[in-house]
Structures are given as C-alpha cells and as structure tokens.
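Let me give you the structure first, and then I'll get to my questions.
Here the complex is missing one protein chain, while the rest keep their positions.
Chain nomenclature is as follows: A, B and C, assigned in order of appearance, with residue numbering initiated at 1 for each chain independently.
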Amino acid sequence: MADVITYRDAVAEGLAREMRRDASVVCLGEDIGAAGGVFKTTVGLLTEFGPERVWDTPISEQAIVGAAMGAALTGMRPVAEIMFSDFLACCWDCLANEIPKVRYMTGGQVTVPLVVRTANGGGLGFGAQHSQATENWALTVPGLKIAAPATPADVVGMMAAAIRSDDPVVFFEHKALFATKGAPPPPGHVVGLGRAAVVREGADVTLVALASTVPLALRAADALSGEGIEAEVVDLRCLVPLDMATVLASLARTSRLVTVEENPYQGGWGGTVVSVVADEGFDLLDAPVRRVAGECVPLPFADALEEQVVPTVGKVVAEVRRLAAY
Amino acid sequence: MADVITYRDAVAEGLAREMRRDASVVCLGEDIGAAGGVFKTTVGLLTEFGPERVWDTPISEQAIVGAAMGAALTGMRPVAEIMFSDFLACCWDCLANEIPKVRYMTGGQVTVPLVVRTANGGGLGFGAQHSQATENWALTVPGLKIAAPATPADVVGMMAAAIRSDDPVVFFEHKALFATKGAPPPPGHVVGLGRAAVVREGADVTLVALASTVPLALRAADALSGEGIEAEVVDLRCLVPLDMATVLASLARTSRLVTVEENPYQGGWGGTVVSVVADEGFDLLDAPVRRVAGECVPLPFADALEEQVVPTVGKVVAEVRRLAAY
Amino acid sequence: MDAAGLLDAYERMAVVRRTEKAAHDLFLRGLVKGTTHLAAGQEAVAVGASAALRPDDYVFATYRGHHHALARGATPEECLAELMSRATGLCRAKGGSMHLTKAAAGMLGSYAIVGAHLPMAVGAAWSARLRGTQQLAVAFFGDGATNIGAFHEALNLAAVWRLPVLFVCENNLYMEYTPIAEVTAVPRPAADRAPAHGIPGEVVDGNDVEAVAEAVERLARRARAGDGPAVLEAETYRHYGHSRADPAAYRPAEEVERWLKHDPLDLARGRLAERGVGADEIARADERARAVVERAVEAAGAAPAPDPREALTDVWADGGAAWRT
Partner (left out) sequence: MDAAGLLDAYERMAVVRRTEKAAHDLFLRGLVKGTTHLAAGQEAVAVGASAALRPDDYVFATYRGHHHALARGATPEECLAELMSRATGLCRAKGGSMHLTKAAAGMLGSYAIVGAHLPMAVGAAWSARLRGTQQLAVAFFGDGATNIGAFHEALNLAAVWRLPVLFVCENNLYMEYTPIAEVTAVPRPAADRAPAHGIPGEVVDGNDVEAVAEAVERLARRARAGDGPAVLEAETYRHYGHSRADPAAYRPAEEVERWLKHDPLDLARGRLAERGVGADEIARADERARAVVERAVEAAGAAPAPDPREALTDVWADGGAAWRT
C-alpha cells in the first residue's frame, strides 16, 4: 500500500475489505457500478466483486433504502449509497420511520444490519440542494447509528465497524474531504463506533468537531497556539453513540468548550452536546459555551456568500478568543 | 360562540375564519373533505366552502405538499394537511429541500405562503409510527416557520398568523390536546408567530414547554408550588421564530432552567434552547440546565411502556427538585 | 384445493373472523387501546395466499395485518395479547395492533406507513435471489397504497432485477373514508399500474380463497423460476369501518349488502357443501375456531403487563438503548 491514501480511495478500500471478508456484504446505489460512483468512491468494486455484489439502481431512493432494509432483515449486509446526503430526504420515511424502529416495535424479533453511505456537506460549490450537512437530521431519530469520519484511516476503520454492526448505520462521507490524504490504515483496521478521538491536546479550551470541521478546528488551534491559547480538539467521529465521556473528560481539563459544526445552529448536533454539558458538566465550566455552526440559511452558491454562512477558521479563532478573555 | 371550545374545533374554526377572509386560501389533504378529517379538524369546511376550496387527495404526500408549493408560488395560500406528523417523512424532500430554500436560492424572486398542518405527538396509543413528536425534524431546516399551539385560542390565533404569513409554516397540532377545552378566541384573534407566552409566573425556576408539555409543565408547577417551589412556565408556541428573549428574561428572574420536550433528547429542540442559554445566559445560571425530554427510543405501544419514555409530571417535578436543591 | 385443504382454509378464515370480532369487542370495552384496523371480510386474501406459499417465504403486511399474521402462524392469543398490551404479545406490547410481526414464521412485519413496506419486500426477494434460496417475498397492501411513490419505485426495481416478489393489493374500494375511485386515475388501482413496469397485473376475486390460492401459486411459480414479479389485485371488502369504531357511514347500504352477501366464509362453506363436506364437519371447524379464540381472549386477558424496564430495551442488537456514553 502507498504511504498515503486519499479519503476518497479509503471509501472504496473500506468497502472492498469488508466485501472480501463477508460474502453477505452487497452494495447498491445509483451509478456505483460501472461508473465507480459519482465521487469515485466505489471504483474497482464492480470489477473485483462482479454484478451480483455491486448493483446499479434506478433513481429510486425509496426503493434503494427500502430494498436494503428488506435484504438486511433476511440475512444480507447491504450497503446502500445515497449519492448526496440532501437526498436522504427522498427516503426519509424508510430511514426515520422504518429502519430505526422495526427492531424495537417487533420486540427485538429482527435486526437491521445495513449501512447507508452518503456524501455530506458543502465546500464544493454545489448550491443549496447538494451541499447540506444533514447529520443533524439523522440525530433526530433514535435507532440510527451515525458515523462521520474525518480521516482516511477512520473511513476504513469505521466502515469496517459500520458494516459489521448489527444495527443500522448512516455513514456520512464528507465531500470536501474526498481529496484529502492521510496515513493508510493497517490491515484489519477497525474503529469501534462511539469512540471520540482527542486529536490535539491543549489545556485552555476544548473544541468539539466532526468530519469537515476537524481539520478546520485543528487549523484554528494552530492559529490560537500562536497567541498562547492551547486548544484541545475532540473529533467526535460518531454522533450516535455519542462519546460524551471523552468530551466531559476534556472539559474537566480545559473548563471551556466550543463546538464546531457544519450543520445549522438551529437543530444542530452541538445543541445536544451542549445540553449534556450544561447539565452534567456545569460545574466544570468557567465560561459560556459557544457554538460555531452553520448560519440558519440555505447554502448559497457563490464562494463569497458561502464563506459567510459556514464555520471558518476565523470564526472559531474569534469565538475562542472571546471565551479566553472571559 | 360557546364559552369553551375544544382544541379540535379550534382548528376548523381557525381555518374557516381565514377562508372567509381570503379567497386564495384553499385546503388539501387526505380525507379532509367529506370525512372532515380523521381527527375531525376540518369538519364543516367542505359544506361551507365547497369542493373548489377543500380538496380530498390520494395518499400521495409528495404530491400534496409539492402541489401546495406550486400553488403558493402562483398566487394561492394553500393549507396542506399531512395526517400524522410521522408522515412528514414521506414528503421530507419537498419540505426540507424545496419549500424552505426556493426563495433564498432564487435570490428572493418568489415567496411560498403555505401552511402544512399535521397531527403531532403521542399519548393516544398509536405506536411507533403514529406517535412521534417531530417538531425537531422541522427545526433542523432553516427556512421553515414552526408553530405548535397549546390552547384552542392559540390554535385560532396562530392559524391566522400562519396562513397570512408569506413564509412557509409547519403547523403542529397536538393529538393529545384535541379533546382539551379552553376559552374561545375573540373575533379577529391573531397571535403573531415567534412570541412566547409566560403562562405562569414564578421566581424559582423557568420551565420551557411547547404544545403538549405546556399543560404538563403547569401541572408540575402546581405540584411544586405545594413544596414551596414556584415555577415560571414559558410556552414557546413557536420554534421558529424562537423567542429566546422571553426565555432569557425569565431566566434572569429565576436563574434556573428546565426544558420540557416531547421529542427525543437526542436532536431535540431543547438542545438549541439550552445552547443559547449556555452561551448568552451563562451568567444568569445558578444551577445546571436540565432537559426533560423523550427517551431516545421509538414510541412503544403499551401505556405502561410509553409512560417510561415520555415526559411526565413526575419526571419534571423530580428534576426541578434536584435543581432547587443544587 | 381438495376438500380437506378447503376445510382447513375455511377454519383458518373462521379463526381470523373471530379474532377480529374479539379485537373489536375488546376495543369497545376499552381493553385494546389506540386503534385497530380489522380485516374481517378480507380473510380469503391472507389465507388463500398463505396456502400457496412455502414456510420460508417472506410476508410483509400493513397496519391492517392481523389476518396475515394469523395466516402465517401467529396464534390468536399472541395477537390479542399484543393488542391488549400484554407481555405475552407477539411484539411484547411494543408494537400494537398496527405492527403484528412473527419473524420466525417469515411474517416480517406489519408496517403502518402506507407503501413503505413494498421496497422492503423487493429487498427480501433480492436477498433470496442473492442467497439462491428460491424463497418468495409477498407484499400485501391496500388500494390506497397504489398512489404513493414507493409503490412505483418498488415495482420498477423488482421488474428490472426480475425478482421473486408478488405485490398483492387488497382492493377494498376505500382508503380510510374516501372511495379509491375518487382519487385514482385508472379503474384498477394496482393491476392497471403493472404494465407501467412491464409486469403482469391480474385481478382476482379476493373473497374466493381458492381463486386467491390458485393465482398466488401460479404467479409464485413463475417468480421462483426467475420470470420476475407480478401484481395481483384482489377485490374484497372490509366488514368493519376503517379503524377504531368507524361506523363506515360513507358506504352506500346496497354496496355493503352486496358485499356481505359475497362473504368469503359463506363462499367457502358453499364450496365445501358442493364437495360433499357435511354440515357437521363444518360446524366442528367453526366450533374449534370459536374455542381457540375464546381461549385466546381469556389467556391474553390473564397475561401480565410488560415489565416497564422493557421500554428501554431492543433499540440495538445488543438488546440495549444507550445512545451515548
């Protein structure tokens, strides 16, 4: 293996590893076969595994996710691709009302071991209907596990965990990270779901980040370091299970917290994190908690406008400065 | 008019008042015409306004909400009924990706003056797919106004505001409140969207509630009063616009805050409220903030089980006691 | 069907009929909470189809699914216990009337959002094909479901992949309270849509248990042979209202009368007589049905309520419900 791998290639690698391990893993989605996916995240799978393992579908998101559910109920481990996470809306009934509830409402008679992979987030200039960070949609629904890796190694390790999970997992691959590179994962690499990572240590403030905002928070931390403020950066990696233990432990060291979220402030995941902190971590706090999140608007097309509404290094730095001065 | 009106009748009354005022108001939905709605919330409309104003539809949630959008773009003020709020998932693309974004992404060329009414929440024993409180789904999407009245008078007054609004409004009618009664609204009653109401004053703790949890919070406040704890109860009435000014003003008086939410803790609206409080109201807080919310599970069928997972008077009282003792 | 087979089918239908009656009475007595959607009148669809299926085939049904659960082997006691919120219910009182499920018998669920389960059935058929098991998947749904998008997406995908799945529409002429004809652009809501997806669409007398069994058997054979899915539209009628205590006043009296005269149990009884099955034998079948449902009502009523702690189990495969550390 090369000494670096892109996040994009890591997706295909993560899928291929599990497909080699387990014949019950099958993929379906639009243009994932011969075309290798519109983001080239399934390149090579059709060639290696053939058309009985990699299925091109019509533009039928409800049928894709519903079929995945039916297959998962009957012995397979399907991995469905929904091309852009905005389109989760097109199969939201299945994803919100069926998949996460069927085990519970049958009194545990069935399991639903499936993965729904999707390209999430902004930064590529695709406009209001192809740029949303929709991980917070999934968070509103109990019964879904939610993975959102920030590095190529985590893509592979979390993909392994997601596919092996007997529970349904929504796997958010971030569009703006596809071209990023990182250390390749060792063979057999598995990153259990629900374990956050402290990706930078620091004593002054905790930055809680996810997916695209992890490198952003790290850049902000570097900038702050020059001003004598040392930020600890926690990569949540999953929203469910949510590793509040790691967040609270970090807060115990730093006493200050900022969430860095791409999803909008209203209804964003940071609200859930902050509300746990404002309850269980209240005594640890030396300053207000801040959320640097998306503005509560649709995503505009022009870069000059988009910059105004998504989290940026500058915004994180400014908020942390305010907190440090508190 | 009688000296009390049910919440259920208030829905039909609110609709009728606006339909009388404005010929561009038209209703569509499943079984809303001859049948008067499955919750009897549109009784009398077909008779009074005829089939050109009240339209029965097929079971086609995407077509219902999409058609409402198309009509709203072209000079009408449609009011679409989605029978149960769980089924918003069946038209989530239109509701999350189209309706709230079209004005913004066309640079303000169009407006979308429509209302989507829906029966929300649990308490009637309808099980996992007909009992959800899904107001938090709508909160994840900038561009939707969100109304959720708790009393018959507010139903009428907020319906007037919602229908007159040039912005799209999701109007959550609570199933468990349909049979409740209250003072009838005066003629011309309008309750502007985005104005919370302090429905009980008290100096010791602020309870922030919405729709079904308003009467619940009031009962808890009564119980607590017997123990010498005076709770102020804020009925948010809307999630967007969110009246944080009223919440923060109350907190300034009480220094303690508990949200009472029917939606699940994870991704629930209380997270957004609490995160604003933990930021802008941090100095006002004398104790941790607590959220009494739905458990993070699908809604179980049996009463004995449902009670475990929804907010109850007992749970609110217990949390407030803990805070008061802090 | 031979006489013995038909008698067996008759008895199964009688059990469904009586279970539904029991559910109705228990609802009126306040012992079943929430709502029920009874299938009395539609028994022949479930029992006829089941007679033609293999034990390892998959069935997906709707909120109006008691008859399918029973036809696939759930006992009246399990079903009624579920409706009565008992720990011994099919879903341990977590599902309720709308979600009867007996996974161990291939009855993979009753789903309460119209149309949602059709793609699932497609997926189960796809899985069967991938595993090479010759299993069939059957989705039962109402006439109203044919106007929702998921229906069409499911049919097209099943057709393109030539999957062993049958789409069985129970056309009972009504959605909740609105006649299907008022909101549907074609006369046969299901069968007339099949050609849009290149698959056969048949209509059958859904009150004739033998006709249903014959049609399902034939279409199943075809599907198992790799010739792809089919749509079967079964014409039938519900004896009760849509749900709860709906008196169904929106239905013309002569329509109700006509259909009550075309009762699936009467029809089967007539056929049994034609085939020389004596009235006493039929009476014994009726009596067995009566007894089993009577015992079921008692046993379900006597069963304990669920342990409240059950509310926080079964979200995840590990049995728990923890969403955070």
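By definition in this document, contacts are C-beta pairs under 8 Å (C-beta built on N, C-alpha and C of every residue); 3 or more make two chains touch, one makes a residue touch a chain.
None of these values were measured; they are calculated from a predicted model.
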item: Chains still shown that are in contact with the chain withheld from the display; value: A, B, C
item: Option touching the unshown chain, where C:Leu100, C:Ile148, C:Leu232 or C:Ala303 are the choices; value: C:Ile148
item: Selected from C:His68, C:His99, C:His197 or C:Arg271 as touching the chain missing from the view; value: C:His197
item: Residue, one of B:Val240, B:Leu284, B:Val297 or B:Leu323, that touches the chain absent here; value: B:Val240
item: Residue in contact with the excluded chain [from C:Val160, C:Met175 or C:Ala311]; value: C:Val160
item: Residue, one of B:Glu48, B:Asp166, B:Glu201 or B:Glu227, that touches the chain absent here; value: B:Asp166
item: Identified contact with the non-displayed chain, of B:Ala67, B:Ala153, B:Val170 or B:Val191; value: B:Ala67
item: Residue numbers in chain A that touch the chain omitted from display; value: 30-31, 33-35, 38, 56-62, 86-87, 89-90, 124-130, 266, 295-298, 300-309
item: Chain not shown, touching residues in chain C; value: 147-153, 155-156, 159-160, 182-186, 192-193, 195-199
item: Touching residues (missing chain, whole complex) on chain B; value: 26, 52, 55, 57-58, 60-76, 78, 93-94, 97-98, 100, 102-111, 113, 142-143, 165-167, 194, 240-246, 276
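Convention: only the chains that are shown with their structure count from here on.
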item: Whole-Å separation of chain centres (CA-atom averages), chain B against chain C; value: 35
item: For chain C, residues contacting two or more additional chains; value: 91, 93-95, 99, 111, 113, 149, 315, 321, 323-324
item: Residues of chain A touching at least two other chains; value: 93, 97, 100, 104-105, 142-143, 240, 242
